[in-house]
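Removed from the display is one protein chain of the complex; every other protein chain stays in position.
Chain nomenclature is as follows: A and B, assigned in order of appearance, with residue numbering initiated at 1 for each chain independently.
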Amino acid sequence: MIKFILKKIGKLIGLLAAISILSFVLISYSPVDPVRSYIGAEIARISPEQQKNIEAYWGLDQSKPQQFLQWAKAVAQGNLGNSLIYRKPVSEIIIERFTASLALMGLAWLFSGVLGFFLGILGGMNEGSTLDRFIKTYCFILASTPAFWLGLLLLMFFASYLGWFPVGLASPAGILSEEVSFVDKINHLILPVLTLSIVGVAGIALHTREKLVEVLNSEFIRFARAKGESGMKLLWRHGLRNISLPAISLHFASFGELFGGAVLTEQVFSYPGLGQAVVKAGLGGDVPLLLGITLFSVVFIFFGNFMADLLYVAIDPRMKIKTVND
Amino acid sequence: MSSMEKTPLSETKEMQPLLKVRDFSLAFPQYENGFQETYIQVIRDFELSIYPGEIVAVVGSSGSGKSLLADSILGILPENAKTGGKIYFEGTRLTKRRQEQLRGNAISLIPQSVKALDPLMKTGKQVQSIVRDKKAKKRIQREAFQKLGLPANTDKKYPFELSGGMARRVLIATAMASEARLIIADEPTPGLDKKTLREILQNIKQLSENNRGIMFITHDIHAALKIADKIAVFYGGETLEIARKEDFSGDGENLRHPYTKALWRALPENDFKALKGNQPEAGRVPKGCVFEPRCPIATDFCKKNKPKSEIINNGMVRCFYA
Partner (left out) sequence: MTEAISKYWPLKRSGKRNRRKRALVFSGIAVALFLLLIASGFLIGQEGLRVNFDGAFSAPSLAHPFGTDWLGRDMFIRTVKGLALSFWVGLLAAFISAVIALLLSLLLLVNKTLDSLVTGLIDLFLAVPHIVSLILISFMLGGGLYGVVIAVALTHWPRLARLLRAEIMQIKNTEYIAVSRNLGKSWFWIAKHHILPHLIPQLAIGFILMFPHAILHEASITFLGFGLSSEQPAIGIILSEAMGYLSSGMWWLAVFPGLMLLLMVAVFDNLGRNLRKVFDPLKGQKQ
């Protein structure tokens, strides 16, 4: 087990190093001038010398490899640099933003998982029925739905038309964050969570359905029926036991899509999470923040995949015994 | 032809049969050119009787639909299956409801594949699930394992930890642990080495000791002859002949149907001469006798007419020239 974890951590470090290099190269070839985007519209009022000074301050006058080495050294020490648009350490912003995103993504992940699993079971149990076809069609349509459009629709209907929810922002404007009540926060969270949950259902539902159909057609279900087991007991003892582990594992492995959905959803609802920050960083040419969030998102996805693998190793008896013997 | 009396085999015996199948047929719907639904016949005119303590082998090559027989008797066919004819268990008609009550109880299955064991459940628990008496289930399972020569710790193992022979014995243990009076062994001996095969056959024989009836479905006529009392020859979805074990001797002169004779002669210790051609696919069965296209003694009459079953020399046969 320890060997397994160490191996994974080694892989993560290699991955982060490779991605650092690659994204640094990508960003350094961008036509977006960081000084220009830092100063904004007032660039005309700044002399070329002052510009040079800023460049020197950021180390922009050095060669690209030198810049990278400097940045990489700092990152290795846990210093992701300072954000240009927020004028705060990147790590601070990531922590703050991720906390907000975590509430959104975590809830949506849970809801879509439970709902998707349930829908998948309903469909799989009634394979070929109208209900099954309805669920399948619903999932395929969902898979083609742009997350941001769904968010827009929900926002239009529930917030503007019915007026049940506020339009955007995780907390009311103009109020200090300490004063924002818990109810307020929940109020701003419901629609984004709903959007992200609906979008996330498709994958897990289709997977669960497929697996359940496969299991129900298996020899061991036939045998269990021949032994006189039937109904919910049969489904519980032999069906769910065999499909839940792969389903949970798949759901963990879908952190990438979750993150992508969160980026779009946060943009629509002006939800101050990590997704909104990465969009701002990209649009504003905030290189340190962009790089920081990229690395963080890699760790996030990696964690999901790691959990997916770990579940098998820790729970499935077939894997457990294999790793012990290895 | 018409002068011959049509007497079902079962009526020649006094005792009541455990299982009696008459004119059984099985069909599945098939969608051809678009929306039109037609049925594809997999089994027809099937008949068989099994008496307590008797082992009846149903022998047929693969693809003859014999595995579906097991599902039919247990009532675990796919929902779209359409059945006809009658199945009696201990003299009473088997209805869907009765099948539900009886399976795992009075009728037990030994499945073909070791995949029939749930991969994520310990074997002991899987065997115990067939025992209705909650308190005794552990003891009964242990006894069955012991009788079949399975090591004591086998019940704590997962199926993937067992060898093929052990997994097979676990499946047999399930039937042994049940209170079944009829056991359907659905091809329980595929791909076993000689020694394991002998042991497994012995185990199945053991099962019949408590006056249990066994329906032994197999493609291996050798294995069938080793333990069975009667052999039903299954071909293209029909029973062509039901013969006693003793009839399989010499040149096969006591056998009634040309197909059975051919099977017997195809064995290595006899002529080792295989019959040419293949059995008809389900849905492509000839109008007359099923065996006519491959039969060495077929006539035009066989092409057009279907032979009924008749009793000759204490065995059932379906041939005009038997």
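One rule holds in what follows: contacts are C-beta pairs under 8 Å (C-beta built on N, C-alpha and C of every residue); 3 or more make two chains touch, one makes a residue touch a chain.
From a predicted model like this one, the values you see are computed outputs, not experimental measurements.
> Among the options A:Pro89, A:Pro246, A:Gly282 or A:Pro317, which residue touches the chain absent from this view?
A:Gly282
> Per the definition of touch given earlier, which of A:Asn82, A:Ser112, A:Ser197 or A:Ser218 contacts the omitted chain?
Of all options in A:Asn82, A:Ser112, A:Ser197 or A:Ser218, contact with the hidden chain holds for A:Ser218.
> Hey, which chain A residues sit against the chain that's not shown?
15, 18-19, 22-23, 26-27, 29-32, 140-141, 143-149, 152-153, 155-156, 159-161, 167, 210, 214, 217-219, 221-222, 256-257, 259-260, 263-264, 267-268, 278-279, 282-283, 285, 290, 293-294, 297-298, 300-302
The working rule: only the chains that are shown with their structure count from here on.
> Using mean C-alpha positions as chain centres, tell me how far chain A is from chain B in Å, no decimals.
Chain centroid spacing, chain A to chain B, equals 55 Å.
> Along chain B, where are the residues that touch chain A in the complex?
71, 74, 76, 100, 103-105, 108-109, 111-113, 115-121, 129-130, 158, 160-161, 171, 174, 178
> Which part of chain A faces chain B closely enough to touch in the complex?
Its residues touching chain B are 218-220, 222-230, 237-238, 241-242, 316-318, 321.
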